[in-house]
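Yeah, one chain of the complex is gone here, protein chain that is, but the others are all in their spots.
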Amino acid sequence: MIDLAVKIDNLQLKNPVMTASGTFGYGLEFDDFLDVSQLGGIVVKATTSKHREGNRYPRLAETNMGMLNSVGLQNKGVDYFVKETYPKLTKYNTNVIVNVSDSTIEGYVEVAEKINELERIPGIELNISCPNVKEGGMAFGTSSQMAASVVKAVRKAYKKTLIVKLSPNVTNITEIAKAVEDAGADSVSLINTLLGMAIDAEKRRPVLSTVTGGLSGPAVKPIALRMVYQVSKAVKIPVIGLGGISSATDAIEFILAGATAIQVGTANFIDPAVTIKIINGIADYLQRHQIENITNLIGALEI
Amino acid sequence: MIDLAVKIDNLQLKNPVMTASGTFGYGLEFDDFLDVSQLGGIVVKATTSKHREGNRYPRLAETNMGMLNSVGLQNKGVDYFVKETYPKLTKYNTNVIVNVSDSTIEGYVEVAEKINELERIPGIELNISCPNVKEGGMAFGTSSQMAASVVKAVRKAYKKTLIVKLSPNVTNITEIAKAVEDAGADSVSLINTLLGMAIDAEKRRPVLSTVTGGLSGPAVKPIALRMVYQVSKAVKIPVIGLGGISSATDAIEFILAGATAIQVGTANFIDPAVTIKIINGIADYLQRHQIENITNLIGALEI
Amino acid sequence: MNIPNWICLYGNKLNSVKKVIRDLEVIENKPVGGNNFILLLKSTENLPPMRPGQFCQVKVDKAPEVYLRRPFSIHSVDYKAKTLTLLIKAIGKGTTVLSGITQGERLNIVYPLGNGFSLTMEPNVLLVGGGCGVAPLLFLAQTLKEMGIIPTILVGGKTTEDIPRLEAYRKIAETHVATEDGSLGEKGLVTQHTVFKTRLAEFKRVYTCGPEAMMKAVAQAAEALEIPCEVSLENTMACGIGACLCCVTETKEGHKCVCTDGPVFDSRNLNGWNIDKASACSLPYIKTE
Partner (left out) sequence: MNIPNWICLYGNKLNSVKKVIRDLEVIENKPVGGNNFILLLKSTENLPPMRPGQFCQVKVDKAPEVYLRRPFSIHSVDYKAKTLTLLIKAIGKGTTVLSGITQGERLNIVYPLGNGFSLTMEPNVLLVGGGCGVAPLLFLAQTLKEMGIIPTILVGGKTTEDIPRLEAYRKIAETHVATEDGSLGEKGLVTQHTVFKTRLAEFKRVYTCGPEAMMKAVAQAAEALEIPCEVSLENTMACGIGACLCCVTETKEGHKCVCTDGPVFDSRNLNGWNIDKASACSLPYIKTE
């Protein structure tokens, strides 16, 4: 029997395949395509202390094997989430993680406190790496000091599993990973999007209303893989790897590089049922390589 | 009449299309495919103070719309270049720029001094951003202080046009661009490759002998474009843009973002004659948009 | 809910139809002039119930430069034959690749997506299409006809080539044409057509799909006469199912997703679509794209 279960702090994942925040809605959008409860976990769209309209249209630019987005944390705020959305999510028999964002430390703490009260939410993912908001967001994720201070504050307020999502737009991601580990994170997830830009040469204008946006998709995979490899060697807490994962082979590469679990983001847009294929593909791989337990694959890269 | 000429410091370029170091050999390798003298300039392979064997094979991994390389500055050293290679390059009626690399400041200075003596070499490109060597290389390009110190030292030794090539593997590329501008650079070129990694899931090994390598090709274009846009707003010296450029449209996007000239790298491998197509395509674009002078397009993005 | 008087055609509640991912076989790829072509696609399974105005997300294979799916309206449906058609104009990377797809190839689509037009029991309705914007109107006209309502159709374009499928419309209903160069029907914009200028008040509902400037002009004229007008918006999309929030449009209630809250909106709910704001450009003179 192939055992796909992994553990992230206190979270028991039936398999290492999760979905990435902002790319899977609240799971509900995918009910028609797959049984969400079969996933290791889902990370729902960023939730902030207040309702946010997000950035203006256009928010999307297609790039070579990837896309830029500048959604800008559009969401109805944590109170709406708690009242309206959360009850719909309790039907899922999997780890529903809330991606927590804001522009200020107080905002982050407010959201974390409110989510802490929700029985069926076993953890949060602290988004200190969103490149698409003017204030806060990525700024917290690009300095070890600021990252540590927001994590410390949230750690005090939040009692369950605290995952911190790291920005790839930095010189030294291991430094920041170590800083958030020291500040009390139970796990780190990486990478968020890379800051990029697209121009419409004919119109001589930026494609995005915000000029720059976050790059995701297969194009970023080599960078994500490198960072996951570096970070998982530098920290003791479990690492969740993501960035361009579109197939079981991609997922296995991240696990070999040191990820305990992985998230699938942009690939959900191309194939809404891709996560199930990835889970099955991982099982096939283990079978073929006669590995009984997925945990034997974590960081098993031979250098 | 369409005027494609641009100026980088004292360099007169007949058009803004140059080739990127390490992707065009010494030009000679492409003589069969195009008339190299038609280009705005070529940047030849990195030259170091001593002969270097480079990294072990495998040095190449294909990625989604891109590739990783870990050549590691293989070259025969500056003395060989001066004696054997340089004489062959004097046949070109274009700007032949030497990409100068090393692991120590003294090494950089030594190469710069020797190249300074070569009459037909009007400029050097200081490579402080190579991710594929253990010492020096990228390290110089990831801190403003180190970047400034190597540029200052080379500036003293080198009297002609000094272009500094920046690393994209940094939190804040404008800071470094400003530091090298202050240290005496006449121009900056960006981006060098992004540090990435590829894994062979079946073999459970890194694809590259060096584990990580430099990512280039269309996949990186959105990141390069963003950095060129940011840097050209931050510095007064001319910016040379590169990273994934494969077509005239790509080139125009970089020019709109603020680049005075552009370099074509990995795309030369896919189509050895692509640079000529890009030059013609830029001319067509200007004609179609009734712009007589390419300089009117530089930084002409409407926000 | 933006859509008044919703009539449930197939016994399904709005949004309760299950979306599916399917490989459909290309039975025919027929050029219909002006870079437009029709793909006739066949399913091995029964088609899901679809509403006019809904769309599908098509995966474009064999195209290194195309990463995301491309949205296209359902042009017509034949549930018995298990076929549907798309009417596509080749305007860029993905549509050009699709224009070369051949019989026997398979196309992976996610469908049916979006809300679709609301259907009405009013006997007098006007359908106004511009260029390739006619795509969803054929399905709409057919459906209305099945419901016993014969719509009046008005289509416009720069020139004859921009009016694909005219025979198909004529089979269903009275169809009027306006071309900017006068090569077919009346010369001018749809909003300058006699039917639009003299008979608009007769209609109890207007449905429109085409270039945004055209739809705005149509919507404002309708609004001036207090006729409800439904417009079908286009937007670049990533997911097509309301997950990414990339395809928003500005409405009176804030950002709404074109892929799930639309693509069909009541023009009165859209920001910047109303007469007051746009009064500068008095109606019939707004040029279509």
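The chains carry the letters A, B and C, assigned in the order they are written, with residues numbered from 1 in each.
We take it that a contact is a pair of C-beta atoms (placed from the backbone, for glycine too) under 8 Å apart; a residue touches a chain by one contact, two chains touch by 3 or more.
In this text, all values refer to a predicted model and were calculated from it rather than measured experimentally.
> Given that one chain is not shown, what are the shown chains it touches?
Result for the missing chain's touching partners among shown chains: B, C.
> I'm checking contacts with the chain that's been left out. Which of B:P16, B:P58 or B:G123 qualifies?
Going through B:P16, B:P58 or B:G123 one by one, B:P58 is the residue touching the chain not shown.
> Need a quick check: the contact residues on chain C for the chain that isn't drawn.
Interface residues of chain C facing the absent chain: 61-64, 67.
> If the hidden chain were put back, which residues of chain B would touch it?
Considering the whole complex, chain B reaches the absent chain at 22-25, 29-30, 32-33, 45, 53-54, 56-67, 69, 71, 74, 217-218, 266, 268-273.
Keep in mind that, in the parts below, only the chains that are shown with their structure count from here on.
> Ranking chain pairs by contacts, what comes out on top?
A-B
> For chain B and chain C, what's the span in angstrom between their mean Cα positions?
Result: the chain centres lie 48 Å from each other.
> Could you tell me the distance, in whole angstrom, between the mean C-alpha positions of chain A and chain B?
Here chain A and chain B have centroids separated by 34 Å.
> Roughly how far is chain A from chain C, going centre to centre by Cα mean, in whole Å?
Using C-alpha averages as centres, the distance is 36 Å.
> Tell me, which residues of chain C touch at least two other chains?
In chain C, 64 touch at least two other chains.
> What are the residue numbers in chain A that touch two or more other chains?
Touching at least two other chains: 61, 63-66, 218.
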